[in-house]
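Note that one protein chain of the assembly has been removed; the remaining protein chains are unaltered in position.
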Amino acid sequence: MSASAVHGLWTDLAAPADGSIAKIPAPTIEYAQLSPVMIVIGAAVLGILVEAFVPRRARYHAQLFVSAVALAAGFAAVVALAVGGHATTRAGIAAEGAIAVDGPALFLQGVILLVGLVALFTFAERRLDPAAHGNRVDSFAAQAASVPGSDSEKAAVKAGFTTTEVFPLLLFAVGGMMVFPAANDLLTLFIALEVFSLPLYLLCALARRKRLLSQEAAVKYFLLGAFASAFTLFGIALLYGYAGSVSYGRIAQVVEGTVGEVSPALAGTMGNDVLLLLGAALVTMGLLFKVGAVPFHMWTPDVYQGAPTPVTGFMASATKVAAFGALLRLLYVVLPGLRWDWRPVMWGVAAVTMVIGAIVAITQTDIKRLLAYSSIAHAGFILAGVIAAKPEGISSVLFYLAAYSFVTVGAFAVVTLVRDAGGEATHLSKWAGLGRRSPLVAAVFAVFLLAFAGIPLTSGFAGKFAVFKAAAEGGAAPLVVVGVLSSAVAAFFYIRVIVLMFFSEPKPDGPTVAVASPLTTVAIAVGAAVTVVLGVAPQYFLDLASQAGTFVR
Amino acid sequence: MIALLIAAPLLGAAVLLCGGRRLDRAGHWIGTALAALSFVLGAVLFAGLLGRGAEDRTLVQHLYSWIPVEGFQADVAFRLDQLSITFVLLITGVGSLIHVYSIGYMEHDERRRRFFGYLNLFLAAMLILVLADNYLLLYLGWEGVGLASYLLIGFWQHKPSAATAAKKAFLVNRVGDMGLSIAIMLMFTTFGTFAFTPVLDGVGKTGEGTLTAIALMLLLAACGKSAQVPLQSWLGDAMEGPTPVSALIHAATMVTAGVYLIVRSGAIFNAAPDAQLVVTIVGAVTLLFGAIVGCAKDDIKKALAGSTMSQIGYMVLAAGLGPIGYAFAIMHLVTHGFFKAGLFLGAGSVMHGMNDEVDMRKYGGLRTYMPVTFVTFGLGYLAIIGFPGLSGFFSKDLIIEAAFAKGGTQGWILGGVALLGAGITAFYMTRVMLMTFFGEERWRNLPAASPDQPDVEPAADHGGGVPHPHESPKVMTVPMIVLAFGSVFAGAFFGIGERFVHWLEPVTSFAHGHPPVAAWVVTVATVTVMVLGVGLAWAQYGRRPVPAVAPRGSLLTRAARRDLYQDDFNHVVLVRGGEHLTRSLVYVDHTLVDGVVNGTAAGVGGLSARMRRLQNGFARSYAVSMFGGTALLVAATLLMRAV
Amino acid sequence: MNPVNYLYLAALLFTIGATGVLVRRNAIVVFMCIELMLNACNLSLIAFSRMHGNLDGQIIAFFTMVVAAAEVVVGLAIIVSLFRTRHSASVDDARLMKL
């Protein structure tokens, strides 16, 4: 359908045909192309029904089954679409222009689904915490509503309640994230944003241990998130005001001035660049908030630390993937005409993000906060790739996201294993001598850290190299230099953790590495495997990314 | 054949040093046998040379290419000619004798095997030095003898003094070696090679400046090896080594390598008169320096060392005179090889009989107790002071004549110095003679163990107390006797009819010097001066009894005892200064260079700690930062558009 | 009346809301301020919709309301649970995690 008549649904309605109500033409929805999202959202709804109707005892397994199947099926659908050429030749816009089905969208959806699947395993882990009253428990509160330490909570624990709602919440979040990078108009963008944010807010609040931290994290995340999305919405409004439409294609045309017939109103607003720039800036800000770029990063450490670690892992990886996807689409599809305005700004943001992320991380003492700051630094690196306004830029970012997300999930999965009496032992001092106690786990974690640090033969290096190369070719050499320098700084604190694990004597009261169920084991194994494979033989995935590297408009 | 000559002692060294304890019993015989073997080989070669015509007595044996690199050829090639064969005979001959002597001298040392290994190593290196056909190979031998001397001086390593002396010797030599290597580099950049023939023939093709530079660098090397001023300080301390070592290395052979180098490079020096002048000056100064030091020392070996220094001074002086001197230099070198080796062996024999007492003031009247030693030593003494008819007389006299023959004021000065030196030589040698073999027997009324020699050489384990002077065993005396013969007749044999000169002429070239005064005048003068010296010495040490404890002495005496303060100078300036330098550098490295690095790290850390505070936990302040960030973003975007 | 004025009003409301978020302590009030911002957005959307003469803006406004409602649900749930544990709804009290 043509981009000029956006949203046939509403606009046709708006034209009254001489009193008589005209027939509403049924919108054409390409179900096949939307199937991945539909499957996941559908499964989420199903999950809620399960909550309603399935007896408590069976819920856990039912939910786990439904979610796993849904994610797997979704991934299968994505693959099918990709094979069907929807990523390249038959890429197009679906659902009346609301959603784009093209290379980046499918690639990122695939990544999100896989990451979601891996995260799901960590969500479902029930062997780490000591069984309470004979019931296996996972890392989520028995009953979120009950006050920590209160009788009701004790009762809930005694009764062996578990918050199986986390699974549908996870599915909703995944669904939203899948739509986010595929959204082809600002409205869908906004909706997707909220659809995956709200479940995350909730998930953050659901930790079984350290609930105070968990709730605090949730509040901070929620308030700041809502604050950010308010800005985003205002930006959307301004863009709409500027272009008279929220469709990406339309806005792009207006920006470039290649629009067909210009209505007088449009002519009026088109002239007003302030609307455009202001709107663009605000929408971008909303996305930068989600990727955790400086100076919109301050929620990251607190939320990462407070949230239940499986949630943190999921958030840290999947959210970044989705948000960067959306950011890419926004900058490359909607605002290419504005490149000379946003690139310098992004340069600044990227540089600051890398530097501050790396530097502040040095003095962190909590492993989760440390990883949070490292994720900030990485956001900076990825931004460097985003800035290279060329296809290599897109594909390099896609590859980096794929590599990074798996490393992150794996790393946080390892964090869930290291526990002492008070639950997870996240303070660095407690990790001393871990390498002596359980060499294998420490070694795996070391691999993840080295990948973060970007040491060759790990996925981290391949990704970093791809991004920097693209940036350099895009003429951002200074940014590359800043990048390598800050990675040198960043290397320091990754190394510090390794030193701690291997070279310092274990403390007598130190934490133990809990023996995980196959679920977490699989999660970690997958993470490690992907890290190494993408590091040693990245070619196939690079090809994938570069094939997927073109947006449809 | 030539290679075999070197191989023999090399093999000996390898076998003895790697052989392990099972060779302890036979070790010294193996060593001596191989040394003797190479002497025999040398003799055979010599005979071979004699068989040839005077002009084609140069054999070159090219073994293999040592360092073949783009534009850089260093071969392992040996050159046998009159000059080198002379040295070969001297080295292997005296060397063999001293091997024999050492069998007796080192009898009681449990590390005798290693001692002989080192001796063989030295022989090999020295032979390489004199047989090499290019300067790089010569350098190899040059450092080789340095190593051997290092090992032998420090042979009694448990004595800190010995270890220090060894180190000092090596270091001072290294300074000289610097000169040699720079000289070689200069040759390479000038001639593109450093083989003797092309270099020495190519002298004409290049400017005098370069040649002077090369010559001076060679001289520096010679100073190091031959203990010439200013690099002479090591020789005195080198006497820490066992006496045979002093005899072989620090009297007869190694220390004369410098003279060999100068004579060998004669063509270069001939073309660089300024350099030659410097050479003569160095020679003259050392000549006096050594002589003066020799007068003051009470340690018999140190006194002899001083004399060695001064005798080599003569040789260097002669070598500096050019064609008129080269041959005489070598001739004096050979004769000196004989009598000085003899003297040292004699001294060794004395010490052997006196519980290794080296202080002459504690000797006296020994002639009756050790007659053989007395006689041989005496003959050596007569030879060195240039008693008419003995070898020293011929060689030294010729040098003095040549010195005068240099002509002009230089001639007079140099000649005068040489003459004076002859007198002083006579003085201090007589002094040694008198203090050791004549006068009252001061060693009778001695405190028990000699206090100034706390660690007694293992060679003497017949306790302290009053020594019982006795003659040394045959194995020691025989070499002394042989050398004595040498010191008596060598001079006459060489000198009469200029046999030696003509023998060397094809290599060193020879020109008759014409002294301003008739030759016999010089001779007479020399003899007179010599007699004066002897008389003076007798007046001081012969008539009056010698105090067993050294008197304070005159200013000059005290200065001479302390090597004219040359060591103290080194110590203060070089050693102390060096220590300060290194210590301060260590400090700099730690605080500055390393400090910068650690400082940067600390700085980043501090920055991090400060930035951390922004993360203060207040949700609202986070919101503020977001708000501010947005404002910035918007502002920046608008600004971009504005500009 | 010129719809632009509505835009000014919207901007004003938005700013008020933002300021409220920055200055108020009580989580509920902060949250209300955010709602205010959302509604400011709605107002401007509708104004633009009027200017451009198409309905997109109004439709978005509806969606926004729904989203706002959802946010209320989630947000209140979180805030209330926080309040019940801490007996205070002040956002400044919740600062266990810092640095």
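Letters are used for the chains, namely A, B and C, taken in the order the chains are written, and counting of residues starts over at 1 for each.
As a working rule, contacts are C-beta pairs under 8 Å (C-beta built on N, C-alpha and C of every residue); 3 or more make two chains touch, one makes a residue touch a chain.
Just so we're on the same page, contacts and distances are computed from a predicted model.
One chain of the complex is hidden; its UniProt record names it "NADH-quinone oxidoreductase subunit M", one of "ABC transporter ATP-binding protein", "NADH-quinone oxidoreductase subunit M", "Autoinducer 2 import system permease protein LsrD" or "Heterodisulfide reductase subunit B".
Note that the absent chain touches A, B when the full complex is taken as a whole. For the chain missing from the display, the contacting residue among B:A26, B:L171 or B:L556 is B:L171, taking the whole complex into account. Within the complete assembly, A:K469 is the residue of A:K154, A:R209 or A:K469 that touches the hidden chain.
The residue from B:R22, B:H158, B:R552 or B:R613 that touches the chain not shown here is B:H158.
Residue in contact with the omitted chain (choice from B:F39, B:F191 or B:Y541): B:F191.
Chain B residues in contact with the hidden partner, per the touch definition given at the top, are 17, 64-72, 76, 114, 136, 139-140, 142-144, 147, 150, 154, 157-160, 162-164, 166-167, 170-171, 174-175, 177-178, 181-182, 184-186, 188-193, 202, 205-206, 210, 578, 581-583, 585-586, 589, 593-594, 596-597, 601.
With the whole complex as reference, residues 436-437, 439, 450, 453, 455-457, 461-462, 465-466, 468-469, 472-473, 477, 480-481, 483-485, 487-488, 491-492, 495-496, 499, 502-505, 538-539, 542-543, 546 of chain A touch the missing chain.
Simple rule for what comes next: only the chains that are shown with their structure count from here on.
Taken pairwise by the contact criterion, the protein chains are fully connected, each one touching every other.
Here B-C and A-C were compared by C-beta pairs in contact; the pair with more is A-C. Between chain A and chain B, the centres computed from C-alpha atoms are 81 Å apart.
Taking the mean of the C-alpha atoms as each chain's centre, chain A and chain C sit 24 Å apart. Contact of a single residue of chain A with at least two other chains is seen at positions 219-220, 223, 227, 231, 301-302.
Looking at chain B, residues 612, 615, 617, 619, 623 sit in touch with two or more other chains. For chain A in complex with chain B, the residues that touch the partner chain are 219-220, 223-224, 227-228, 231, 273-274, 277-278, 280-282, 284-285, 289, 294-296, 298-299, 301-302, 340-342, 344-345, 348-349, 356, 359-363, 489, 492. The part of chain C that touches chain B in the complex is made up of residues 18, 21-23, 25, 30, 91-92, 94-99.
Residue ranges of chain B in contact with chain C, taken from their complex: 612-613, 615-620, 623-624, 627.
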